[in-house]
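In this view, the complex is presented without one of its protein chains, the others remaining in place.
In this document, chain identifiers A and B correspond to the written order of the chains, with residue numbering beginning at 1 in each.
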Amino acid sequence: MSEEYKVKVEHLTKYFGDLHVLDDVSFNIKKGEFLCVVGPTGCGKTTFLNLLTRIYMPTRGELYIDGEPADPKRHNLSVVFQEPSAMPWLTVEKNLRFGMEIKKLPKEEIDRRVENMIKLLGLEEFRDRYPHQLSVSTAQRIIIGRAFAMQPDLLLMDEPYGQMDIKLRFYLEDEVIRLWKEMGTTVVFITHNIEEAVYLAERVLILTNKPAKIREEVKVDLPRPRKVSDPEFIKIRNHVTEQIRWW
Amino acid sequence: MEKIMSKINTSNLSQAEIRERRLEILYKILPVISVLLLAGLWLLASRDFNAAVGSGFPTPTAVWDRTIRLFTRPVKKMNLIMHALVSLRRIGIALAFDWTFGIMFGILIGWFPKPRAFFSPLFDAFRAVPPLAWIPLITLWFGIGEFPKILIVIFGSLASIVVNVKAGLSAVDSMYLNVGTVFNATPTQTLLKIAIPSSLDAIFAGVRTSTSAAWMVVLAAEMLGADSGVGFLISRGMDSIDMPLVLTGMIAIGIVGAILAIVTQFIERLICPWTRKSK
Partner (left out) sequence: MSMDKKKQVILSLKNISQSFVVKDEVKPAVENVSLDVYDNEFLVVLGPGHCGKTVLMNVIAGIEKPIEGQIFLKGEEIHGNDRRIGMVFQSLNLMPWRTVMGNVEFGLELAGMEKKKRRAIAQKYIDLVRLTGFEHSYPHELSGGMKQRVGIARAYTNNPEILIMDEPFGALDAQTRYAMEEEVLRIWKEEKRTVIFVTNNIEEAVFLADRVILLSNCPAKVKQVYDLSPLGRPRDLMDPEFLRFRTEISDNTDLAL
């Protein structure tokens, strides 16, 4: 059993003019791993995400997928942003198909994946509705479904549940874990919410303030579903909080 | 390209970023190229046209010479700058009236429902008349002196300011009105301290559009009967088949129009800094 890394990040550094945002960030991700990235407010997490998605180009360093430099033409990257990005002119079903149609996957494959996703998300009765007819949380779930259905090499999520209430948040977090387990996707989940990071992650990457470096990697070995009142959970959450606490 | 690149400190940049920088420089150069191309085309066209048909299409040099002559041998005792100032003076007076009356009237029909209902059909009809259509009527009534010209500009640009002010005052964000309610503001206070300040960006949009409308209208009015102003220069050129003069006038009009737009935008940014940033 080879310890192959799906994603390798080496010496990622970013300057905006003289502003040093990211400093020599290196880490590896195994195939199918769920990694969470947390850091203090304003530490450059969004820049970090944008570098991984190639929206920005790094000043130094490289991102490798399956051993080769990341290339949007060869590799499949999916991103879920903080703001709901469902296409308002497409129905739920068409939204789910969207990414795959762009990548020109065969029709039967797209049909199969979309049906599977609709079932997993429980959106049967909504398939012909438009995003503006649904709640914000449902629209966000569609985006996440669409991202997973692409079966990307790397799925990035930037605080997708930011403004939602806690009960809804836990429901959605359970759902994302369900999708992850079902599809085996490699996931990087970026958040400010420490409890959320510990709830979701197999490993937590803690960033420092600008210029951001990796302060620590914390393994979270707890069985699922996790309980926030579990003493082990609390210990890990406490530890991560101490590393980040600025308030 | 290399010379330009070497001037930029590339020590901190990766290959990808260098490519981005190159693109940025290209975007700055392209507009300059287009202007140079236009000037070149003008030179070519005027030369060929004159060769084929004889005089008629002035070359750039001919226009430049004519411009200089406007200073050495003024038309009607005024050089180009003085003519431009005359035109500007006319719109200055007209706009002063427009803004004073227009802002007050715009607030009246934007904020108060009864005057809005009363004046709407009248104002909408007034709005529908294109500014230039006022010229025959006013000329018939008042002749071609200074006063009727200013009157034409007043009528021509009034609609712009009123429409914008009305839009601003009738759409005050209920967010701010709620604050007033909680603090027990009187209706007068609500109008003066909340509605009007929150509409400053709309009011300035009105200032901008009425200024550019006024500039267009004054030139038309001058072309149809004046003895000063940039519009007059153009009609003078037409009458004496002095094409370089016409072109000089047109270029001057374009430049002054651009300066007016830049100045009003600058003032707006000074007075309403939050409109850019808050997005």
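Here is the rule we go by: contacts are C-beta pairs under 8 Å (C-beta built on N, C-alpha and C of every residue); 3 or more make two chains touch, one makes a residue touch a chain.
Note that the coordinates shown come from a computational prediction; the quantities given were computed from them, not determined experimentally.
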Candidates A:Leu105, A:Leu120 or A:Leu168 - the one touching the absent chain: A:Leu168
On chain A, residues whose C-beta touches the chain left out of the figure: 40-41, 135, 137-138, 159, 162-163, 165-168, 170-171, 191-196, 228-229, 234, 237-238, 244, 246-247
Touching residues on chain B - with respect to the absent chain: 175-176, 178-186, 189, 193-194, 197-198, 200, 272-274, 277-278
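Note that only the chains that are shown with their structure count from here on.
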Centroid spacing, where centroids are CA-atom means, of chain A and chain B in whole angstrom: 50
Residues on chain A engaged by chain B in the complex (per definition of touch): 15, 57-60
Of chain B, residues touching chain A in the complex: 12-14, 16-17, 20
